[in-house]
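One chain of protein is taken out of this complex; the other chains stay put.
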Amino acid sequence: MAKKKNEINWDYAPSLESTSHIEIKDKYELFIDGKFVKPSSGNYFNTINPATNELLSSIAYANDKDVDKAVKAARKAYNEVWSKLSGKERGKYIYRIARLMQERARELAVIETLDSGKTIRESRDIDIPLACNHFFYYAGWADKMEYAFPNRKVEALGVAGQIVPWNFPLLMAAWKIAPALAAGNTVVLKPAETTSLTALKLAEIIRDSGLPDGVVNIVTGYGDTGAAIVNHSDINKIAFTGSTGVGKIIQKAIAGTGKKATLELGGKSANIILDDAPIDQAVEGIVNGIFFNQGHVCCAGSRLFIQEGVADVVIKKLKRRMDTLIIGDPLDKNTDIGAINSKEQLDTINKYIKIGINEGAAMYQPNCSVPKKGYFCPPTIFTDVAQSSRIAQEEIFGPVLTIQTFRTVDEVIQKANNSPFGLAAGVWSDKGSRVFNLTSKLNAGVVWANTYNKFDPASPFGGYKESGYGREGGMHGLGAYVKLK
Amino acid sequence: MQDNKNKSKIIVPDFLLSPKVDKVGVEERVARFQTRSIKSDSKMQALKLALSMIDLTTLEGKDTPSKVRQMCYKAMHLHDIQEGLPAVAAVCVYPSMVGVAKKEVLNSSVKVASVSTAFPSGQAPLNVKLIDTKFAVQEGADEIDMVISRGRFLSGEYNFVFDEIAAIKEACGQARLKVIVETGELVTLDNVRRASDIAMYAGADFIKTSTGKIQPAATMQVTYTMLEAIRDFYDATGIQIGMKPAGGISNSKLALHNLVMVKEVLGNDWLTNEWFRFGASSLANDVLMQIMKAETGVYQSSNYFSID
Partner (left out) sequence: MGRLEILKTYKIYIGGKFPRTESGRYYTPVNAKGVQLGNICLSSRKDVRNAVVAARKAFGDWSERADFNRSQILYRMAEMLEGRKSQFIEELIFQGASQKKAAEEVELSIDRLVYYAGWCDKYKQIQSSVNPVSSSHFNFSVQEPTGVVGIVADENSSLIGLISCISPVIAGGNTCVVLASEKLPLCAITFAEVINSSDVPGGVVNILTGKVAEMIAPMTTHMDINAMFYAGNDLAIVKELEESAALNLKRIHSYDEDWSTEDAQNLYFITDFQELKTTWHPIENVGGASSSY
């Protein structure tokens, strides 16, 4: 029977997550030595909700004096308390933090969404649970360190300076703090300037947990605050997640200082669809790979490679799937794509979209309604992209996908590896031997086969080449915070 | 008929090459449908839609004309205290009860569906299945719910399964044919996908998950897999095929998740009882209770809703 037009037009009504139990203060101070203290400069900066452009709070702006105070507190806590504590006791503190986070999970999720623009579905189902689980996972390592490093004595490094990005604010803080504490270090952490709130909520939780003063210090501010941490002479370790550009500056700054570093930097990861792939799941993997968290993901599958025999069908299905994505209020439980984190980032993304158009690639965006207020970018794909296109080489950090086709496996391995980055990759095929051929030949620290953008506390994460060095997560994540004797 | 004209041009594919399905990926996709939050007007609209899509079913050895008549009345009068409720789409009975049911629903929108082809096992020769089907159609069935030969399918005899469906389709005449693939016995989603493809290319008007006699029945995963098959068939042929999950959809929440899934995979064009059905016996009352909760603001008790 031929298709008849149906009269029914059923849409989802708004379903907003409640903010009634959320308290965001007008002003947040620095968390140093177990107390919330005013910044020595007296300066504060604003943090806004990128979905509405409304002011959320004012955040203390730490300068080098404040950073110095935080480092001194961390050093004192390391020397006098934390390094003397047994692993067993350290672990119990970390467990306690994990539990307190779980108890306040919904509150943390809502604040994360308000402050970062990411959807409540992601902060509620992914970011916050993973952050809690990360503390849980590493808590258990604290008294088992010697099992992770056979035949060696393990020692903490001392004071760790940690700088986290705005794309997964609380989750990245957890990735940094949990293993550092488990391994016996003390911490000075700086959240990104656009997303300080959940880190400061974590500071409250840490205070409430009874963790000894100074073991974790949280200083908020801009790049100069971060530079003060990087350049502080009494810091033993720098852990940074962010752009490759800043990572290189840090690498240079700490050269010859004896500071250890782990850098988790940018990417331009290849997601490869072979002609025998489970197509509908691959399409879902493409969507999850590039549109998850508005594409603000260092390991986003931003370069799609489709084998020519299935290219048309994959692109058709991808476009259709994009048409069903809901872009809008991040607090709405039905929203799939939330707000871009900042005006600056939106400008960057739009710049690349223009470049893509000028390079002659064909652009597709679904005909979806985009909120007028706040910073939003519809999901965007470019077909007919060449390997030499800028949009296929440079990290955009937004919901923008480039699509190239390929003919043979050999060709796609070469193209996928033809990049200074090496963070992640995706492979879609129904044939095991082919999957493992690709996963073993791709230069990437994380390879997702028939899935994409999966994370787990037990799973090491980190890049090859210019995507950085060192691992976070799993047993191997401990290596970043110890010296072996 | 129009579909026969269309179908004569269709190239039947090699069913061994049916698209592969990754179960874990399907589970993740399904989880996304389940996080959709349906509230207020949108929910009321969907609940009424769900009611109108139900095939109210009794398929028991102990079915009697009296039992069937009572069910038919319920099908047309779900909860008369509340105005503006639709009737269900159809009643679904054994062939021997078709005559009884047809008489009851004659002047209503409710259709009569009959299971056939030695339901539920399908373990009978083709001529018996044809007689079974023709009898139901003669008795007045608007729709035939046949079962495929799962044993033959699992032995790889796809041509046998295809030919059998095509033969039954011919025996249906004007009645619409729903093909039950019995997903609980096919086990893997790859099999579900392949059986769906065979059914559609062989002439099914609807594909249906289960008999309701085997567990698991209409899980979201299998329904999703079949919806994708319908989408691909439509892309390839331009022919719209209906979907009927049956068995296990016992509450409103599951029904709403199914509707979300239909909307996002196939679009609004399938959101009508012409193209989507729920095979269920206890779903109707749960949906009614949800509707009354929304109307009155208080939680409901089953004592206030007739059981059949």
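Annotations for the structure displayed:
So that you can tell them apart, the chains are marked A and B in the order they are listed, and the count of residues begins at 1 in each.
Note that a residue touches a chain if its C-beta (ideal position, glycine included) is under 8 Å from a C-beta of that chain, and two chains touch if they have at least 3 such contacts.
Since this is a predicted model, take the numbers as computed values, not measurements.
Contact with the undisplayed chain is limited, among A:Leu85, A:Ala105 or A:Ile249, to A:Ile249.
Contact with the chain that does not appear here is found for just one residue of A:Arg152, A:Lys373 or A:Arg407, A:Arg152. Of B:Leu17, B:Ile81, B:Leu154 or B:Val187, it is B:Val187 that touches the chain left out of the display. Counting over the whole complex, chain A has residues 133, 150-152, 244, 247-249, 251-252, 254-256, 263, 265, 420, 435, 439-440, 444-451, 454, 456, 458-462, 464-469, 471, 474-476, 484 touching the chain that is not drawn. Contact residues of chain B toward the unshown chain are 22-25, 27, 184, 187-188, 215-216, 219.
Note that in this section only the chains that are shown with their structure count from here on.
Per-chain CA centroids place chain A at a distance of 44 Å from chain B. Residues 1-3, 6, 19-22, 24-26, 28-29, 35-43, 45-46, 49, 205, 228, 234-235, 238-240, 259-260, 263-264, 268-272, 274-275 of chain B are the ones touching chain A in the complex. Residues 1-6, 8-15, 121, 125, 276-282, 284-285, 288, 316, 324, 333-334, 430, 450-451 of chain A are the ones that touch chain B when the two sit in their complex.
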